[in-house]
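Yeah, one chain of the complex is gone here, protein chain that is, but the others are all in their spots.
Chain nomenclature is as follows: A and B, assigned in order of appearance, with residue numbering initiated at 1 for each chain independently.
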Amino acid sequence: MTNQSTTTTTDDVVRVEDLKVNFYTQLGVVRALNGVSFNIPRGKVLGIVGESGCGKSITGMSIMQLVASAGKTEGGKILFNESAGGNQVNILDYERNSPEMRKIRGNNISMIFQEPMSSLNPCYTISDQIEEAIRLHQTNDNVESRKRAIDVLTKVGMPNPDRIADSFPHELSGGMRQRAMIAMALSCTPTLLIADEPTTALDVTTEASILDLMRELQSEIGTSIMFITHNMGVVAQMCDEVAVMYLGRVVERATVDDIFYEPRHPYTIALLQSIPRLGRTKGRLASIEGSVPDPYSRVSGCPFHPRCPVAIKGVCDTILPEETIVDAAKGHTVRCHLYS
Amino acid sequence: MTTDDMLLEVRGLKKHFPIRSGFLRRVTGTVKAVDGIDFHIKKGETLGLVGESGCGKSTAGRALLRLHEPTAGEIIFNDPTLGKVDVAKLDRTTMLKLRPNMQIIFQDPFTSLNPRLTVGQIVGEPLEIQHRASGSELIDRVAELLNEVGIRPENMSRYPHAFSGGQRQRIGIARALALNPKLIVCDEPVSALDVSIQAQVLNLLGELQAKYGLAYLFVGHDLSVIEHISDRVAVMYVGYIVEMAKTDKLYFTPKHPYTEALLNAIPKADPRMRTRPIRLQGEVPSPANPPSGCYFHPRCRYAKDICKQERPPLQDIGDEHFVACHFAKELSLVGVQPLNDIKLEMPVKKS
Partner (left out) sequence: MAVDATQLPHTTATQVEDVGQIPQWQLMVRRFRKSKLSVGGMYVLIVMYTIMLFSDFLAPYDHNRLDSNYAWGPPSQVKTVNGQLSTFALKQTLDTERLQWLYVVDESHPLPIHFFVQGYEYHFLGIFPSKLHLFGVEDGFQINLLGADKDGKDVLSRLLKGSQISLTLGFVGVVISVIIGSIVGTASGYFGGAIDNMIQRVIELLRSFPDIPLFLSLAAALPQNAPVEVRFFLITMIIAVIGWTGLAREVRGKVMSYRNADYTAASVAAGGSHWHIITRHLIPNSLSHIIVVGTLAIPAAIGSETALSFLGLGILPPAVSWGVMVRDAQTIEAITTYPWMLLPVLVLIITVLSFYLLGDGIRDAVDPYA
């Protein structure tokens, strides 16, 4: 067993409580987040896992207050705690573009995305962009900021940091760009790094080296990471704790070991059964019936009940299950009537 | 292995794309997307073709169907009526007769169906082209095909935009099945799908294979999926096949250093089996400007002088295990460990 962490500790970098985000579109209201609650323990990697449309990316964007303008936060709290025992602030109290929010963004919380090209400006060199963040939040000295940029590029394993620093994003390969993004995100040693599917667009060998790099940096700098992904393999390799999301809610929250070895929620179990396991599964995979309902519809009761093989008639289709603690010591909670 | 089992034999298949530039569009170079590959597919089996982006795996799959005109090489197909023919050299009319035997399904369920046509028209199109059916007969056949892939036939008059990704992929499979093919090229058919939908589509492909004795060339990059579905696997690197063997052999006892690195990099869905990746030096070379000798040598930790000078041919080292490495017999490489067998069962209500 690699990780034996607990969530009983009160030292969380971020606590999200009952977060609700709705999107108002021409076709109707999309309830992207229906009351999401979870915590990110300091110095840990929390995996947020789920299928498309479960709201995992919106959750990350909400913490940064970067949700597109059609999305309205309609309730809940995002409590951010910069250092252990320090002041707790509710991020949602700040205006989207207020100076406080801008200070948090980039300096305290950074984000990396699936497609590095979309967040790197093609007109500036890599070092220009890293130095911009450094000068915005840390130092005004050009020589110093350049030195730090080279340092951070070295740290992310760039083979030739001086040369890379002066190249433009389009001159780099996908893996290199993702490294540059990570360098940018880490340049101000943030308290929390939100990684939104950072390796999904990469090839498997590059993915492995980026994950390795992130784990290495995490143990070195101690940054907490919120790792958003749909890939159970990446979760197993990368995270300490996991929150499984389905249709805008966290349905199960446990340590990574519990998620894989003692999953409780039927959705988590079904998800794990449906992935081919190396050297193990031949023939049929157990699959989840149907597909994720379209975002405009509202499902009564437990959001998973229409696809759940063990749903209880008259209960699961009418009553929304509450978050239930199944193992207090390890902080294992689940939202399912079978455990209440 | 009798030769009659053989469905497809590919020898020295090449597909080069010219790089053109300037006002007169002169050819200034070539991208050697596929640069001489050999493989075979037997009736009813699945050959997985795996590699990283840009290695030419999709191009190879499409060149088989002449969706890309092959630059060189032979594609010997064992047609039930025409006998063994070289697809690469067929004229248009003979090709038209052979086409029903080889079909394709695509990666992106959103661009693979024409948004202007109804599901019935989409699935019926191959039947119309080949004059297999018309009128009510066509409708009956389309209904049958849709049933086969788990789409209710009432949906025939609906348009693709009304379906989810997984359902669209099923419609694409129904279209490929329409002409009773012997071989289907599956070009990353589950890469764009959610995990739970991916399992449905993989199961469907398995069922159809068992029922119709289909052979698949399954192009993909997810090594867990490839392992699950393939009887044999070929690994491509910069336009070449570097290793090809039965699935278990390739995964548990790889013989090529690139395969080893690839297998090592799989994110294993088991937190008790965390691995440190093998650090590969540098980047995947561009197929427009590959290195000398073995294309993998600049990144290979076992490379010796000979690797820089000579390109190793794909050799049989016994039991259908083909490797393109000078040291295939000497190196002892590490394959994958089977993941722990976790018993997962649905919970039951304790009362």
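The criterion applied here is as follows: a contact is a pair of C-beta atoms (placed from the backbone, for glycine too) under 8 Å apart; a residue touches a chain by one contact, two chains touch by 3 or more.
These numbers were taken from a predicted model, which means no experiment stands behind them.
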Pick out which of B:6, B:72, B:85 or B:179 touches the chain that's been left out of the picture. B:179
Just name the one of B:46, B:59, B:112 or B:264 that touches the chain not displayed here. B:112
Considering the whole complex, which of B:129, B:210, B:306 or B:346 touches the chain not shown? B:129
Looking at B:21, B:134 or B:157, which makes contact with the chain not pictured? B:157
Interface with the unshown chain - residue positions in chain B: 24-25, 62, 65, 67, 95-96, 99-100, 102-104, 106-108, 111-118, 122, 125-126, 129-130, 150-152, 155, 157-159, 161-164, 166-167, 172, 175-176, 178-179, 200, 203-204
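Definition applied: only the chains that are shown with their structure count from here on.
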In their complex, what parts of chain B are in touch with chain A? 52-53, 164-167, 194-200, 202-203, 206, 221-225, 227-229, 251-252, 261-262, 264-277, 279-280, 282-284, 336-339, 341-342, 344-350
Touch list for chain A against partner chain B, complex: 1-3, 51-52, 159, 173, 175-176, 203-209, 211-212, 230-239, 256-257, 259-261, 263-264, 266, 269-288, 291-292, 294, 309-310, 312, 336-339
